[in-house]
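One protein chain omitted, others in place.
Let's turn to chain A:
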Amino acid sequence: MTTEKTYTVPTMADMMAAGDEPEVLFWVGCAGSFDDRYKRVTVAFVRILNHVGIKFAVLGPEEACTGDPARRAGNEFLFQMQAMSNIQVLNGYNVKKIVTACPHCFNTLKNEYPELGGNYEVIHHSTFLQGLIDEGRIRVKDGQSFKGRKITFHDSCYLGRANKIYEAPREVLAALDADLVEMKRVKANGLCCGAGGGQYFKEPEPGNKDVNVERVQEALATGADTIAVSCPFCMTMMSDGVKNQNREDSVRVYDISELIAQGEGL
C-alpha cells in the first residue's frame, strides 16, 4: 500500500483565519473526543467526510459538553451555562449547519438550544449518511464483506422516540447489502440501552438485571453477529452487554458510520 490517503480535520478557527467557511460543522461530542472506542467512530466519520469531499470543520478544543447529562440529571444551571457558552462560540463562527454522531448532542442542539438563542440546522449523522447514499456519493463496494452477515440495529431513544428518526440508520445499513434483522422491541417501542438521563454516569439502582443486559439478550436472540448502533452511549452499553454474555468473540458492536467506512474501504 503506497497510495495511502491522507485525511484532514480542519478546525473552525483555522477556517475563519483563512477567511473560509465550512458547509457543515461536525459536532464531535465528549464521547467522540475522549472515549477510546468512540474516537474510532469519530475517525470513521471524518474519513467519510474527507472521502466524499464535504467541506466540514470541527470546533476542536473550543467544543464543550452540550450539557445534556447535567440537564437530565436535574442540574439546569449547569446545563444553561454550557448551552450559553456553546451558543456564543457557535454564533461567533456564524455556524448554520451542524452534523453530529451523538443523538444526545443532536437532540439538545436541535430542540433545546433554540430557546436559548442557538438556531441551527442540526442533522444526525445517520440522516447525513443516508443523504450521501441517496445522492450516490457513497457507494458501498459490492458488499463482499457484508453479504450474508446478519446485522441488527439498536434504536437510540434520543434519535428514535425523541426525534422520530427510525428509517435513516436502517437505510444506511441497507446500503451494505447485509441481512438486516430486527429485534422484538424496535423503533418507537425500542428498549433503551440504559445509559440515558445521566444513568451512564452512575451505578444503576438495584434491580434484577441491568438494562443493557436485557437489551443485548434481545439483540443476540436475533442471531445477528453485528449490533449496529448510532450513539456513543448505546455503543458502550451494548459492548458491555455483549461481554457480560460472553459473546465478545462472535458478536461485534459497530456504529453505522464505521460499517460504511469499512464498506468503502476507508
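Please note the rule applied: contacts are C-beta pairs under 8 Å (C-beta built on N, C-alpha and C of every residue); 3 or more make two chains touch, one makes a residue touch a chain; residues count from 1.
FYI, contacts and distances are computed from a predicted model.
Taking the options "Amino acid ABC transporter permease", "Peptide/nickel transport system substrate-binding protein", "Nitrogen regulatory protein P-II" or "Fe-S oxidoreductase" in turn, only "Fe-S oxidoreductase" matches the UniProt protein name of the chain that is not displayed. Within the whole complex, the absent chain has one touching residue among A:102, A:192, A:220 or A:259, and that is A:192. Looking at chain A, the residues touching the absent chain are 4, 6-9, 11, 28, 30, 32-34, 39-40, 42-43, 46-47, 50, 58, 60-61, 63-65, 67, 69-78, 80-82, 84-85, 88, 107, 111-112, 115-117, 157-158, 161-164, 188-192, 194-199, 201-211, 213-215.
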